[in-house]
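To keep things clear, I will list the structure first and then write my remarks on it.
Only one protein chain is missing; all other protein chains are in place.
Think of it as A and B in the order they're written, each chain with its own count starting at 1.
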Amino acid sequence: MELELILNTIARALAFSTPLLWAALGEIYTERSGVVNLGVEGMMIMGAVVGFMVGQATGLPYLALLVAALVGTLMGLAHAFISITLNANQFVSGLSLTIFGLGLSGLLGRSYVGQPLNVAMKSVTVPFLSEIPLLGPALFTDQKLLTYAGLIMAIILWFFLNYTRWGMTLRSVGESPKAADTAGIPVNQVRYLAVAFGGLMAGVAGAYLSLAYRPSWGEGMTNGMGWIALALTIFALWDPLRAIGASFLFGAFFYLSFTKLQTVIAPELLTMMPYIMTIVALTVIALGQGKRAFGAPEALGIPYQRGER
Amino acid sequence: MKKLIVLAALVLALAWAQDKPIVGFIYVGPVGDAGWTYAHDLGRQKLEKELGVKTIYIESVPEADAEAFIDQLVDEGASIIFTTSFGYGDGTLAAAERHPDVLFGHATGYMRAPNVMTYIAEMYQSYYINGLIAGALTESNKLGYVAAFPIPEVKRHIDAFAMGAKEVNPDATVEVRWLFNWFDPAGAKEATEALIAEGADVFAFTEDTPTVIQTAGEKGYPSFSHYASMYDFSPDTVASGQLTDWGTIYIDFVKGAMEGKYTNTNLQDLDYIWRYAEGASIAGAKPGMPINPVYEDALKAKMVNDSVLGEISVYDLVMKRIEQMTAGEFEPFTGPIVDRKGNEVYADGVVAPLGDLMGLEWAADNVVGDWDNEP
Partner (left out) sequence: MTFLGYKLEPRTKPPGQVVFLYSFAAVLVALIITGFIFMAYGLNPFSAYATIIQKTLLNWRGFSQVLLKSVPILLAGVGLVLAFRAQFWNIGAEGQILAGAAAAAGVALFLPLPAPLTLPAMFLAGFIAGGLWGFLPAILKVRLGVNEIITTLMMNYIMLYIVRWLINGPWKGKLVRGFSESDKFPAQAVLPTFVGTRLNWPTLGIAILFVFFIFFLLSRMKLGFEIRMMGESPEAAHYAGVSFLTTTVLLVLLSAGAAGLAGVGEIAGIHKKLLEPTSISQGFGYTAIIVALLARGNPLATLATALLLGWVFASGDVMKVALRLPDQMTGVINGLLLLCIICIEPLLRYRLVRTKALPNSKFKETV
């Protein structure tokens, strides 16, 4: 019985944390380039509403996903324009985009309320792998394609960031833009790309919610997930591989708070668990590794202006 | 002085009778929540259509701001105002004192004034019907209930559901999971998944989205519409549900006000607790479908023994109970009732007074799960 609980937790943590993972991966790249995007929540919800609208109109959920990604990208570009080209306060820019996105999505989605999505993304069960004892049912049964894609994406992004020239370029822009500039790297162009990519990923994350996780549109349906993704970015120490672990851990504790544990621990205390465990986990990491563990990109949140300083 | 007030009221009443009043609504969420506020808005639309009155509604009003919004609605000419959430109680009463000419209705509250009545479209009878169906459909004898907050309203619904299930299936238990949220789609989804993993195979809930229905439906498990029809979200698995029709109350009250029956001096004791008999809350997957045809055969095949009705199929029992409750001849909360701690709540033959039910705290003896404030 306890084994079953563990296996179920693994399966559900994967499904629940998929949007968190996608959004966090995007934000990791954004922040690695030195820009903070507090607009993740707004970009996610725009992705969710546009994804639903296109999905409902065409019956093609993967086309809808594409359009949602595009909308996320556009919002990312808006954030890039404001925070890089205009060199305006990137924190306020992100917050405004969140407020704007929550409002606009509600406006766009007004007539879609109370409708189920006609064609939702299907669950898949991976042949052969799902027959592995224990792990088969936990990892490879009845998951959405985007869940696997998220995991693969994390690995690709990790490899790309650490082992390719492009990845090095991105990191150098976030760590030391001046040195990167001297070396001939177009700092602001790289940042533009990274921020737009972050928007794209947030759009996908939102579309997962309205096309797969809960195939319908409801106002405010992201319900703070964008903020959790931002927190997970830090929790993952800006590393795509660790983002898998961070979002999985959060998802596991989220799921556990609704299991039969509720009969053992008061549910109102249990629902705090994911948040408490995040702090505990960070503290444990810090105790183990010391301050060095938390190497945020050196130039995070600092705009780069050629000729300054 | 008193005569003057009565006279003023009369004049006002006459004025209402002549030109139609503007009716204001204060909503706690967006009409797009597909749950609580959506159901109220359907009621508002019905009122507008039936009586031809003009309505104004304001969405997403924070509970503490009710008073300020009421002021604004009065500025806009509203002479009847409905505040549709429990949390608006203090604001409604304070504003009612400042606007003695305006009639107020406060949903799900208990504080009244000469110009403030309270009202609720009460769903427990529908939950009881749903319980009968759920008890017959379950194979694992485990029913899942995803619940918002441990307050009397929700507890009463869980108990009614559990008692219905027990009536047709003595082995059926109701497993409760608390969200501590009215709106938490992700929580509702994971709670349902957890219940499925633990063996539950029929689902009822109190939460503002159709998430539970969609999640159970994906796996083919029956579930029940909440507040309004959620049939479209899973047509093959929504077995029945609780459909509220706030419009019945809105129309009755506004009509009464227009005819001069309700004035700003006689609402102190007016408390609409409307149930099956008044059509304010009926069981159904969607309007006109008390039982989803998909489950008709299964329910007809399941036979139970009723002390009064004798050997009867669950399908017929459901139809009989609906008939009885519509006529006001049957009450699910009738003794003997013993709670899960073994205390006798009602002796044999005692019908629970409505006032008791509105403050219900005990848990039915086949409810499993955490239960705050259990007596």
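Note that in this section contacts are C-beta pairs under 8 Å (C-beta built on N, C-alpha and C of every residue); 3 or more make two chains touch, one makes a residue touch a chain.
This is a predicted model, so every value here is computed, not measured.
Chemist: Which visible chains touch the chain that is not shown?
Modeler: Displayed chains contacted by the hidden chain, ordered by label: A, B.
Chemist: Can you say which of A:Ile6, A:Ala57 or A:Leu86 touches the chain missing from this structure?
Modeler: Answering carefully, the residue with contact to the hidden chain is A:Leu86.
Chemist: Touching the left-out chain: which of A:Thr58, A:Ser96 or A:Thr263?
Modeler: Only one of A:Thr58, A:Ser96 or A:Thr263 touches the chain omitted from view, namely A:Ser96.
Chemist: Hey, which of B:Ser60, B:Asn141, B:Thr265 or B:Ser313 is the one touching the hidden chain?
Modeler: B:Ser60
Chemist: Touching residues of chain B against the unshown chain: what are they?
Modeler: 30, 56, 58-60, 62-65, 67-69, 71-73, 75-76, 86-87, 90, 110, 149-152, 155, 180, 358-361, 372-373
Chemist: Tell me, which residues in chain A touch the chain that this view leaves out?
Modeler: 42, 82, 86-89, 91-93, 95-107, 110, 219, 227, 230-231, 234-235, 266, 268-269, 271-272, 275-276, 278-279, 282-283, 286-287, 290-294, 296, 306-308
Here, only the chains that are shown with their structure count from here on.
Chemist: With touch defined as at the start, can you tell me which chain B residues reach chain A in the complex?
Modeler: 29-34, 38, 175, 177-180, 183-187, 189-191, 193-194, 197-198, 209-211, 214-215, 218, 228, 232-234, 368-370
Chemist: If you look only at chain A, which of its residues touch chain B in the complex?
Modeler: Per the touch definition, chain A meets chain B at residues 4-5, 8, 12, 15-16, 106, 109-110, 113-116, 123, 213-216, 218-221, 223, 225, 254-255, 258-260, 262-263, 266-268, 271.
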